[in-house]
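Let's look at subunit A:
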Amino acid sequence: MRHVELADVTAAYGRTRVLDGVSFGVDRGQIVSLIGPSGSGKSTILRVLTGLLKPQAGQVRVGGEPVDFADRRRLRAMRARFAVVFQQFNLFQNMTALDNVSIAPIKVGGRPRREVEAEGAALLARVGLGGKLKAYPDELSGGQQQRVAIARALALRPEVLLLDEVTASLDPELVSEVLDTIRDLAAEGMTMLIVSHEMGFVRELSSKVVFMADGRVVEDGPPARIFDAPQERRTRDFVSKILRH
Partner candidate 1 sequence: MGYAINYEQVFPYLPYLIGGAWLSLQIAFLAFVGGAVLGLLGAFALSFGGPLLRGVTRAYVTFFTNTPQLVQIYFLFFALPEAGVLLSSQQAVLLGMTLNAGAYLTEIQRAGFSSVRAAEMEAAEVLGFTRLQQVRYVVLPHIARTLFPPLSNHYILMTLGTSMAAIFGVEELTGRALNVNSETFRSIEVFTMTAGLYILVTLVANVVLALAGRWLFRARMRLL
Partner candidate 2 sequence: MLDSLIAEAPRFFTYWNLKFLLEAALTTLALTAAGCVGGFALGFLMAALRRTEGAALWPLRALCLAVTETFRRVPFLVTLFLVFYLFEALKLGLDTFHVALAAVVVIAGAYIAEIVRAGFESVHQNQWDAAAAMNFGLATTLRHVVLPQAWKVILPPAFSFFILFIKDTALASQIGVVELTYAGKVLNNKGFSAVLTFGAVLALYFLMSYPLTRLGRHVEARLATRRTR
């Protein structure tokens, strides 16, 4: 049984169709990366999985169970299994780093504040921000904000971590640190779905790579095959263009 599975998912913003019959699966403990040109629908898949966008057709299954997007209680139950790190960080501007990390476990999870804050401080230390607990987002650099966002996602103790272009704004010397963190999580059995333009990162970490274009899956497979021996012309074009840089 796949941990997360999309079957023929179609979604649109207003009249613009952004996903056009997308199907692929993520196994438990697997790291799957979505690659493709901008506007190909990669980030939209993450929005569907967090319930921010309702698909028009098709099915999303988590742990074998189909998700009912109309049933808010069950949608919440699905959301609780995912945590997302956004491209634009989306940190709460009115809260310190520690509050950003602790608020959901306290207010949504109903866990005791002291325990959550101790854990939150440890998570922030783990992403290299042990000294910034009381800092507000507008006092942090973009890279620092993104690391707070990763800690915030981990604090939710998700089964599946969704990473939307997470390394795009990290300081270069901190990328490896974050990759190590993500590798640890993978070893702990965390399933991950990653959207990224960083091909080195994708190739090194992924168990499977899904190449998308125009809201469709063009091809998927192990990174070695997608990068070294792509079957489709569009994949070849994309890979050769991106590896030249």
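Keep in mind that, in the parts below, contacts are C-beta pairs under 8 Å (C-beta built on N, C-alpha and C of every residue); 3 or more make two chains touch, one makes a residue touch a chain; residues count from 1.
As a selection rule, all candidates are chains of the complex that A comes from, given by their letters.
Since the model is a prediction, treat every value here as computed from it, not as a measurement.
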Complex member touching subunit A, one of 1 or 2: 2
Touching residues on subunit A, where the partner in the complex is candidate 2: 50-52, 70, 72, 76, 79-80, 82-84, 86, 88, 90-95, 103-104, 107-108, 136, 138, 152, 156
